[in-house]
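With one protein chain withheld, the remaining protein chains of the complex are depicted in position.
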Amino acid sequence: MLVEVVKIISDPLVVALVLWVLGDIFVERSGVINLALDGIITAAIATAFVSTQNFGYLISLLITVTITLAFASLFMIFINILHAYHVLTGLALNILFYGLSALIGLRFQQSPSITTLNLNSLTLASISILTVALTWLILYKTSIGTAIRACGFNPRAAEHSGVKVWRIRFLASVIGYIAVGIGSYIYATVYRGGWSQYTGRGYGFLAITLAMASTWHPLLSYPITLAFGYLYTSIYSLQLLYGIPPDVINAIPYIASITIVTIVYSTPLHKKLATPRALGEVYFREERAA
Amino acid sequence: MMRKPFIEVVEIYKKFGDVIALNGVSLEIYPGEILAVLGENGSGKSTLAKILYGLYFPDKGYIKVDDVVTVFSSPAEAKNRGIFLVSQRPQLVDDMSVLENVALFLNISPSRDLKKKLEVTLRDLGMAIDVDRGVYTLSYTEKQFIDLVKALITQPRLLIVDEAATYLPRELKIKFLDIIKKFAARGGSVMYITHKILEAIEMGDRFIVLRKGDVVGVFEKGVDVTTIRRAMFGSEEYLTTFKRSPKKITHESFALSVENLIVYDEHGKPSVNDVSLNVRSGELISIVGIAGNGQKELGEAIAGLRKAARGRIMLNGNEITHAPASERIKKGLIYVPEDPFREGVAMGLTVAENVKLFSQSKVSRELLDALIKKLDVNPSNPFINVAKLSGGNIQKVSLARLLLTTPKVVVAYSPTRMLDERSKTLTLSILQRLAESGSAVLLLSEDIEEVLHISTRLGVMVSGKIVRFFETPDLESCREDIEKVMVHA
Partner (left out) sequence: MPKVAIVKRELSKIATALAKVLVILLGLLLAATLTSIATGNTLKLISITLFQSFTNLNVFVYISTLLPTAVGLSLAFSANAWNLGAEGQLVFGAIGATFIALFTPLGRQEIIAPIAALIFASFLGALWALPAALLKMFRGINEALTTLLMNFIAYYVANYLVKGPWRGRTVYGYPTTDMIPIESRIPTAPGYSFSWYVVVACIAIAVLLYLFLYRTRVGIALRALGSSIHFVELSGLSSKKLFLIAFLISGALAGFAGGVKILVYHKKLVEGPIVGGGYGFTSIMVSWLGGLNPLFVIPASYYTAALYILSFGLQIGSAAVGDALSSTIVGFLLALILLADFLTRYRIVIRFR
């Protein structure tokens, strides 16, 4: 049992997933539906892969995070300045980012694989646990975190208290997408070590679902993501053991994540925890209200 | 007074769509002065407050603070200049604690030091509030005071008070206004916005009257009520004379009855707590209370917009406790919501389309025009988007639902909050006429003025309970008693 847990905690795919979920929590806690996450992860993975191939591991990490933040900023411009519908923006930008990911990969790829980066279990486990702790600290113990959560609860009241909502949402996405960038880097260099067109597509949506299942609480998100990770990594052995068709196996994560959300939202638990009520609300300061 | 003004407002102009909210307004406020700003609903008072606090950006004009010309593009900027706005609805984040809200306002982390400081401040003001409590657990008045206190901690230079005390009962109001007066006495500036003339005269050192976005009068201390009233309403004759119609109960049975109703709010707190009441056809019953004492939730529960946790709701003898709102409407209940923008109309639709939805049967062009005329909707073109109308006119469109049929039961919650005096009178007389023609009318309100003159019976709601009913032909004489009950359960 303990061995299993250690294995899951230090599984590079699970670590990447944890970082994506936490990154998403930052963004959605500020009230923004983060559908663009999927496209940005896809593009970040391609970036991490080709820049590792061209410039080595360390510089690649820097480049990946930088590019991730650039894409996230574009997303935030649409949300905060253009006042576009969150869902719509996420969808449009996803198509753009999928395309860009492939262009980046195809243009700069030198061979279809790289030597995976060797990180030991302890390092990997520490990365995810530290990020969980840090996320919780920032969100619940700092003035920035207070402002981020306020924007997710009630942007109007937050603005009235002197918070510049657009700026805080921007900031939340910067913090969150640093985690997303690092997660994508780990996925590309530590876990996958290879790239083909659209590698990583779909993980973003899974991460968003897991964040929702954890009611956007970082401490709750960790066990939920681990449980999902366990399922995810073990289904492939099911395939070998019982000869279940791969397409059925591939569908399981999506079915599982919908199931997990349904279970959590069928218990009274999610009502007890304060969730970002204003999630997805296009916030326009001069909106008329009684 | 040869001192320099703290703030000068110069030629501020603001338009929403086709509606001019402020038409070149100028004024100045001196240190230590309470400037009362008067005007009807829709005169532009609140827009002015929001511009001064950076919530709205003016189309033209500017503000001069300490001789520096500026406009604010966010409340954060206004706050940095020592300006703060307390509005009618407390602007706190309900899901966070009092401490977190104050930390948010001060832009610091919610630390233990802050907690101590805050506790001391609250104790000095005679308020015993656990600062770790979620704001949603506080009453409306507590929230209102917290909003004021958090502003005072930063030692602001200008306090804008926008109808924040208007609907507080006397005793609490005195306490609230006292804090503001003390603030001015120590050299702070106050912009006191209200539509109640007596209240303004009590508070103000100087008076400015707005009408339809224009400054129509500036008065010094000592001005009388009539002068201000004439400025506020112009030549329009304004005299609300309601005659309470003698009770004409057509049926002995109850059209609407509520039995032991319990309703929870979004946070699981009981906002309606064991309420029972009955309304007969032909009766107009009012329930009044300080905002946040459950009137809104009671109305929404009767309408079906909110779940009833326990108890029964009966419409003409049929149980509707768990029926969806749409079913209740079909069965002859009509609910008039307070917020016209989010509930009263669909903002994306035209006036005609909105009215069409109110009616189960076809609405002819003649009927449409007649309704618009009767409600005095301006502009009268039914094919423009409702979003183009002013708040008051949107509310009038929402009221069209009352004129399409003779409903069995009408429930209205603060239906006149957005309306100017003329439309207010019109609305109340519509409700009264409906009662006379056999509807059972339940009017829920925060404004004692609104209900005092037309109700046949009046209940007072405190903390989710109806604590007392008043039933005399002369409710006006009970006014003080009613206010007392509103404050003390």
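Miscellaneous remarks
For reference, chains read A and B in written order, and residue numbers begin at 1 within each chain.
The rule is simple: a contact is a pair of C-beta atoms (placed from the backbone, for glycine too) under 8 Å apart; a residue touches a chain by one contact, two chains touch by 3 or more.
It should be emphasised that the depicted structure is a prediction, and the values quoted were computed from it without experimental measurement.
Among A:78, A:136, A:185 or A:222, the one in contact with the hidden chain is A:78.
Contact with the chain that does not appear here is found for just one residue of B:167, B:219, B:358 or B:470, B:358. Of the options B:48, B:104, B:208 or B:329, the residue whose C-beta touches the omitted chain is B:329.
Contact with the omitted chain, checked across A:20, A:49, A:97 or A:191, is made by A:97. Although one chain is not drawn, the whole complex shows that of B:20, B:153, B:349 or B:367 it is B:349 that touches it.
Considering the complete assembly, subunit A touches the hidden chain via residues 33, 35, 78, 81-84, 87-89, 91-103, 106, 197, 202, 205-206, 208-209, 212, 245, 247-248, 250-251, 254-255, 257-258, 261-262, 265-266, 280, 284-286. If you put the missing chain back, the residues of subunit B touching it would be 16-18, 57, 59, 62, 69-73, 303-305, 324-327, 329-330, 335, 337, 342-349, 353-354, 356-358, 360, 387-388, 401.
The criterion applied here is as follows: only the chains that are shown with their structure count from here on.
Those residues of subunit B whose C-beta lies close enough to touch subunit A in the complex are 16, 55-57, 74-76, 79, 85, 87, 91-96, 100-101, 103-105, 107-110, 268, 338-342, 391, 417-418. Per the touch definition, subunit A reaches subunit B in the complex via residues 141-143, 146-147, 149-150, 153-154, 156-164, 271, 274, 277, 285-286, 288-290.
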